[in-house]
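So the structure is just underneath, and the comments pick up after that.
Yeah, one chain of the complex is gone here, protein chain that is, but the others are all in their spots.
Per-chain numbering from 1; labels A and B assigned in written order.
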Amino acid sequence: MTTTHPTATAPARPGPAPTPGTLPLPAGTARAVTTAGAVLTLAATFLPWTWTRAFPGNLTVTGYPGGLQVLTLTGALLVLLFLASGHGVRGLRWLTPGGTTAPLVLLTAGTFATTWYAAGAISVTLGGVVNLEPGAWIATAGSLLALAGALGLPADTPAGTDGPSGTGAPAIQRLRHSLQAPAPRPARALPDWAEILLIAGAFAVVLYVFTYGIATEYGELFVGFLLLTGCAAPALAKAGLIRRVSRLTARHRNVSIAAAFVAAAAFPFLQSDNQFTSIAANILIFATVALGLNVVVGLAGLLDLGYVAFLGVGAYTAALVSGSPYSSVGLKFPFWAAVLTGALASLIFGVLIGAPTLRLRGDYLAIVTLGFGEIFRIGMQNLDGISGPAVTNGSTGIPQIPDLEILGFNFGETHSFLGFDFTRSANYFWLMLFFTVIVVSVFRRSDSSRIGRAWVAIREDETAARAMGINAFRFKLIAFALGATLAGLAGTVQAHAVSSIDPEQYKFVEAVPPNSAFLLAAVILGGMGTVGGPLIGAALLFLIPAKLQFIGEYQLLLFGVALVLLMRFRPEGLVADRRKQLEFHETGQLDVPDAKALAPVDGNGNGTTGGPDGPNDPGTTGPGKAEG
Amino acid sequence: MTTHTTTPAATGTGEGGTVLEATGVTMRFGGLTAVKSVDLTVNSGEIVGLIGPNGAGKTTFFNCLTGLYVPTEGRVAYRGTVLPSRSHLVTQAGIARTFQNIRLFPNMTVLENVLVGRHTRTREGLLAALLRGPRFKKAEAESEARAMELLEFTGLAGKRDHLARNLPYGEQRKLEIARALASDPGLLLLDEPTAGMNPQETLATQELVFAVRDQGIAVLVIEHDMRFIFNLCDRVAVLVQGEKLLEGTPEVVQRDERVIAAYLGTPPEEVAAASRPGGAEDGPGAADGAPATTAERPTGTPDPGARNDTGGHGPAGTEGGEKA
Partner (left out) sequence: MHDLPQQLANGLILGAMYGLIAIGYTMVYGIVQLINFAHGEIFMIGGFGALTAWLLLPSGTSIALALPLMLLLGMACSVLVGMGAERFAYRPLRGGPRLAPLITAIGLSIALQQAIWAFYPDAKKARPFPQFGGDPIDLGAFSIQRGELFLITAAPLCMIVLALFVSKSRTGRAMQATSQDPDTAKLMGINTDRIIVTAFAIGAAFAAIAAIAHGLKYGQVDFKMGFIAGLKAFTAAVLGGIGNIYGAMIGGLVLGFTEAMATAYIEYIPGMELFGGGAWKDVWAFVLLILVLLLRPQGLLGERVTDRA
């Protein structure tokens, strides 16, 4: 049972008789129905969906899709492309080196969800289904038809790999089975320049999608965007495209990292609206701090619930020496000195908190850091000259932190370059990007070294780690202090970027990120111990509250519930750890799922042969895939 | 100077030099004395076995040796220096161990597991990892070379990139030994290395332990499988109710009636009566003859000791102490 099964990875098409899909349709009929549905949906996007422009995005024009219609159009197009590819149309087969049915099921589901959501939103916003024009009816019917057809397609993998999945099996079992996809066929060798071109193309697509998401102007469009990408990303993974790209990036690591960096740096060029650059800069601050936390939580397994306090220590230190007229310290340090001071201050607090606590069971650290986060806030509030010494202006905080000036370059001013105007936000975006790169390299380099292995070993089994000669306390303290230092580093930039700080910005939980609970959630949602995870997690956690104003006061409630559900159903997050990726080895090694392991290996819980090919942006592909 | 040479520290201490010397080791938990004044020496190039019925305090004694427990009394010296009661310092000094219930790092690869074993023999810190200078790269390369050497040695080289938890049981045991060897120990402590193995796997483990010994590493092994112990060891110590009952060559121990009595749970006075019929077929007492005969026989038939112990492997056993 432990020997490898090379046949398991072979493409499914020439394999044994395929298993029927969820719905009992002949394969040909199913394909025809899917095609018809997709074509219908596609055509419907060119018709008006409603009569009034009161619904955002202008869905009233014939022949010119707008807003949500564009998303449906994209979904339907992708469905048709993948259908053609699955049917073996020349020139398109590269689209589906892995599964063909699983991506189609996911894509039609995404299109269906987006379209129905759009129709629902129109009806609700405008008061009733009477506001739907025929276009909307056709689109909803078409997307339903496409979904039904896709569900009737035969599954990619032969029956029996994950329990009963033949005709007699319950529908849910057959659905799960049809979401399974084999590993991609080995790619044809391409010349280096072509591979690099492909990498560049992949990053460009990711950058475009991300930019589109940030720039969505109203909540409905953002929901549609989330629905479609939420289905399309796993679809691409099932089709084997993501695995292929990640193999390419692994082969050309330096090129990929550079491409990711360039893609991220190019973001301000694509923005006409300063507002989005500002959002992106804030996401970067959030993501960088989350990455720092990931060293502590993801690598060393230490639960730090007061992480934002270390950000606060850095920010307050930098603000005090920034030369702000409200600072009680009448000093103005150059930026590098302020960064070092802030990082050092955080480091000292990290050691003070960590040293007594890290000798004990891990749970103690969690609650002590939680306490520290709260105490930091109270302390900053009390150091106002009334309750305590006058240092921080209490709840007023330190406003008017001057903009940075490095080598004569003032970050507060708009600079023109190559005919583009770069605003304050863009300047801070790039500065923050620089720090993100620093934190990412710290993370990656420490991860794959003696010290990183020691951290993971301690996380896995502390007793065994000690028996291997690891001084657990010392290495935990190093991880904790390193995490604190990185947060302090980010804090020094944050103070300047937001130009005014006060104790309320550094709470345990609050509607606005970054706060300790959101930081932790970003790491967990994205995937502990990965580079891409916290970046994606931070982006989502920042954008969802910002874009979906209507959840308003229930936001934190939903956040809490989501955290509980996440731990219950997908504790490894969206991006699985590099080590978990190995569960599916290239040799097609069949793994024995371990009940104690984090969870089923991929998003749909179909573990055995599917492998971790959910929306797994492997940590090895560099920082850019998330933000660029 | 960053990595040690691959040959373990056996050089310098000639044949017969003392590697481990435990004197008067006593461990009390509250009112319970788990280990009472046990003396044990292991000489270089020797394989010493530690046997005893379940609950005799073998694992507790092991934990005292490896610094997991601080012994209430007594001292443990390695090559003449008293060992500190800190697990990681013991490994640093040159004693490596495996665990009764396998304790690998399940979500690390096979290679990474062994690399963790190299920890004490390398010294690259955070700064080196971040700067990645030539010395760091050299040290990493050397660690990896040594780790691969050990994986070859244990026959796991082909699985270097598999996750440890996906290995079959027998290979997990081997990996644990490879990981322990990676710290270049002068003494290897094995805690029930063949528990749960079939006869073939047991035989393979035996070969592996001999190979380890041939590299100049002394071995101290706890085991329930009597045949395994008697085939393997140069010397066997018997622990009963926390005290060392006797110590000697396998022949001597096999013949001793107190051992059989201890395993059968009979008071020593009744030994004479109890041992004759029971020992005729398959008890340790049966091996009155030369060890050569025992070696030829497969280890399939369980002896009373093994039967006693595997049956009683509850959470209340000696391993209860290993819980936090």
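Throughout what follows, a residue touches a chain if its C-beta (ideal position, glycine included) is under 8 Å from a C-beta of that chain, and two chains touch if they have at least 3 such contacts.
Just so it is clear, the model here is predicted, and its values are computed rather than measured.
J.: Given the contact definition stated above, which residue among A:V89, A:A171, A:A337 or A:I378 touches the chain not shown here?
T.: Once the missing chain is taken into account, the touching residue is A:I378.
J.: Among A:G301, A:G314, A:G397 or A:G488, which residue is in touch with the absent chain?
T.: Checking each option in A:G301, A:G314, A:G397 or A:G488, the one touching the absent chain turns out to be A:G301.
J.: Can you name the residues of subunit A that touch the chain not displayed here?
T.: The missing chain touches subunit A at positions 297, 301, 303, 305, 353, 355-357, 359-364, 366-368, 370-372, 374-375, 378-379, 381-382, 387-389, 462-463, 508-509, 517, 520, 524, 553-554, 556-557, 559-564, 566-568, 571, 596, 598.
The rule is short, and it goes like this: only the chains that are shown with their structure count from here on.
J.: In their complex, what parts of subunit B are in touch with subunit A?
T.: Contacts found on subunit B: 66, 68, 87-88, 91-92, 96-97, 99, 103-109, 112, 115-120, 122, 124-126, 128-130, 132, 136, 139-140, 143, 161-163, 165-168, 171, 179-180, 183, 322, 324.
J.: In the complex of these two chains, what residues of subunit A are touching subunit B?
T.: Touch residues, subunit A against subunit B: 1-2, 361, 441-442, 445-446, 449-454, 456-457, 460-461, 463-472, 478, 482, 577, 579-580, 582-583, 585, 589, 591-592, 594, 597.
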